[in-house]
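Dumping the structure here so I can ask a few things about it.
Only a part of the assembly is drawn; its chains keep their places, and the rest are absent.
As written, the chain order gives the labels A, B and C, with residue 1 at the start of each chain.
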Amino acid sequence: MSIDTTAQASATPDAQQPWSELGLKADEYDRIKVILGRRPTSAELAMYSVMWSEHCSYKSSKVHLRQFGDKAPKTDALLVGMGENAGVVDVGDGYAVTFKVESHNHPSYVEPYQGAATGIGGIVRDILTMGARPVAVMDPLRFGPADAPDTQRVLPGIVAGIGGYGNCLGLPNIGGEVVFDQSYLGNPLVNALCVGVMKHEDILLATASGTGNLVVLFGAKTGGDGIGGVSVLASETFDADGPAKRPSVQVGDPFTEKVLIECCLEIFAEDIIVGIQDLGGAGISCATSELASNGDGGMHVILDSVPLRDATLSPEEILMSESQERMCAILEPANLDRFMEICAKWDVDAVVIGTVNSSGRLTIEWQGEQIVDVPPRTVAHEGPVYNRPFAKPASQDALVANSAASLARPTSADEFVETVLTLVGSPNLADKSWITSQYDRYVLGNTASATPEDAGMVRIDDSTSRGVAISTDCNARFTMLNPYLGAQLALSEAYRNVAATGARPLAVTNCLNFGSPEDPSVMWQFSEAVTGLADACLTLGVPVTGGNVSFYNQTGETAILPTPVVGVLGVIDDVHTHLSHGLPADGLTLIVLGETKAEFDGSEWAHAVHAHLGGQPPQPDLEAERQLAEVLITAATDGMVSAAHDLSDGGLAQAVVEMCLRGNRGATLNLSGDAFTGLWSESVARAVVAVTSEQSAGLLALAQQHGVPAAVMGTSGGTSFVVNSPDVTFSIALDTLREVHTATLPALFDH
Amino acid sequence: MARVVVDVMLKSEILDPQGKAVERAADRLGYSTITSVRQGKRFELQIDGPVDDAALASIRELAESLLANTVIEDFTVRVEDN
Amino acid sequence: MSPRVGVVTFPGSLDDRDAQRAIRLAGAEPVALWHGTTDLSKVDAVVLPGGFSYGDYLRAGAIARFAPIMASIIDAANDGMPVFGICNGFQVLCESHLLPGALTRNDHLHFICRDQKLRIENTTSAFTYGFNTNQEIVIPLKNGEGSYIADERTLDELEATGRIIARYIDGNPNGSRRDIAGITNEAGNVVGLMPHPEHAVEAGFGPSLDGLTFFTSVLSRLVNA
């Protein structure tokens, strides 16, 4: 086969090219020709098509995402903002933390184990690329109904894949989410979060500067996996196009990645590189064009130097391959020997594939011929930008009008008992340890708090007691009812979860999972959600440091519930002061902080008991969230409470049951108002705390000082969950609750 | 009673980290004539009744749906003499 | 001078730093040992840490056993040096035939991470010396291939000679024969344990401080030797 060189491209301007098959639109193809002043070579076409795909270029989301920057709250904490591989925040004492969440939805549907595994692998490399040691992972997951056959197929594989890869890397899994909903059937969401730690001076960026510096590719060999994955995978739905476009899935090699991590950390420690980039989507195309674009602007690559797993690969395929466990570094020639020595120590393959120059062009040669000659910015950063039309869906008003107010509520004691048990055992609220016990949460020895606590928390390293806490949240039913408020509620909840462990919320990451951007209704959801989130971040003073957009999550015409997963990172000076939610003793007073309103639309009760979704979500109250957080943080620091749990899905009833089960002791709630509202409303900005008689007065005063309503509602002790109220009185044995809470997932997934 | 063997191997273009690990170990141990190793799964199925075409077709169906994920793996089915 | 305890890092070792931390907290000096050398750096004892050496792709511990340093460790162990294999380290010790039997896939086929209750049944081995007989402890367990298997004769012999150092109680997590969580060799200097004592040595991290005793045990042995 002849090589399509740049000379040939100039000589044969009218040659037919498969731009459409590669996912490019006619005007995009034309623009490439304008940029180059000729038709692209097939290698250039491959590069542009992957880099201009939705997944890499954010072409549909860019105009909206700008708000995260435009509305960013003033903060000194942000060391590296959006646009890099991951944002970096200052956590004090010279330490910096970087964190990010990314999706691997479609690959996990096709091959659950490997899809999820490589999702972890990819996000870990992103964090490593910032110069950080990865220290923990989390996995927000969404599945179809728990008893659906396809959920039975994908869930065990996805969980095993996340565990298989993360455990083998030696990264503790400190939290996540598992949510079941019809809309994810055929389109599960696998989001993966990683957090890393470094010293300020160790931050690295993806830039190729310094003429004469070397470009080194290291890690796994390049194979034929995931070729075209980026454009085809992330830009098309499967059902519409049939299996022909199904990508070949990559197989992860966590051992190679583990060794690569250690090798990189040793390289970082010696300060011998100028820039670094991981190879993820779009492989070498992405890494070389981004490095060059961020640096001096020129780079020459000899593609024949790339070590191959499969000798038959064409240059286009090598450029597009998404083989896992590879990195690309820029270094001065003088440091090459030392670099190679470290790689050899770890048995990591490394080879020089190019040099940095000041040509302003990215040039690539293959068998002595030039096959790429492009301005790197046009590939990496100046892709197409779309202002996609958006419009509120016609059905939205009807959805909002259909409130949960008219649904039948429990009245008798028996019905209350049944409702508690239904919710406690419902797949969304049931114990998740069938899943989470497959994840190592202890490795590295710094885990202060992990599943099932409100937020995961790790000590930054051995030499300090300082720690970071992270929670990811999203109630997509709320976002469906009102995407603007729903996104704010996701932030509220994550923020509250972090504060409930005693950590101070500092920064935000997100993974925006939506349907097709070509559908104006979806685009409306997207734009509303982004605006809502940006506004709320500004109000709460927590900047978005980075994130990820995943579009085309739909089966046929039906989009998933809009699912903007929000991750909040907080800092705590001394992890030993963190709060847990298990009731540690009998005789503690239970105090509910915050105001409870009658808010049931989109609630777990409406979902689990009535399969109902309609109305308006709970009203966010960001100022109240902030004050609640102040109370919780101070209470933790000063030892003013003995346990704390935020209220969210399933309301007070669920929260107190969880506190009982975790502490292995009962509790009695004395409700003064409407029992149903008290137990199952999902009003925001609330938490329940347990205090000793010595702590009680101080906590109440603290709450008052912050204007946070505080109501004494019960006591811990006994072997049952007891509710007394004007309407109804009932009691459920802890053993029964435990049985119902823990039986659900094993019954569904243990075969 | 007959025995049917289903061998499941990763497709040749797919990375085989397990095989690679064995290959490297064999090399370190000095088995230099081994140029490549691939590792897969072997299933031995005991079948009640005759292994006729229908039985084999049904086993092939099982292999396709349960024993292998044909997105990344190939399989072969054969009857083994006892 | 405090005793020097080596911790081997194989490619894919994960809990090596944690083991070093535990050794430090116990009062000894941790020494990092690299798989690719044969030099034991004059250590007084060795820990083979948890993790997935070489990815555990073939069988847990199967490839690590051939690492250059293992030759030195096998010789030293046969000469009486205390050697403690935790999780993957236990698997390496079995693959190396320093301990009998094998560790196989958990019977439920899942990786499992949980706080595990154990009963310490041997208080004479180099690493269990500091426990009280039948002391019950809680330390993390985390593995995918932790089910201990040996033939009946070997199991009987382990029982008869008091070489089962710890058993799972309140539920066998992986199908281990006779609830075995850890064993020792005849001389009592080589010990393998599936759960992770190094994750239970520091208040606030891990379910207890019970793990520390494994490390202080060998320390007192070495100091009194």
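Please note the rule applied: a residue touches a chain if its C-beta (ideal position, glycine included) is under 8 Å from a C-beta of that chain, and two chains touch if they have at least 3 such contacts.
Just so we're clear, the structure is a prediction, and the values are computed from it rather than from any experiment.
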{"item": "Stoichiometry of the full complex in this file, by chain label", "value": "A x1, B x2, C x1"}
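Quick note on the criterion: only the chains that are shown with their structure count from here on.
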{"item": "Two or more partner chains touched - positions in subunit C", "value": "54-55, 57"}
{"item": "Per-residue overlap in subunit B, given as positions that touch at least 2 other chains", "value": "17, 21"}
{"item": "Partner subunit A, residues of subunit B touching it in the complex", "value": "10, 13-17, 20-21, 24, 69, 71-72"}
{"item": "Footprint of subunit B on subunit A - complex, ascending", "value": "110-111, 114, 220, 223-225, 246, 248-253, 255-256, 309-310, 323-324, 347"}
{"item": "Subunit A to subunit C touching residues, read off their complex", "value": "160, 163-164, 167-170, 253-256, 258-259, 346-347, 433, 437-448, 459, 462, 575-576, 750"}
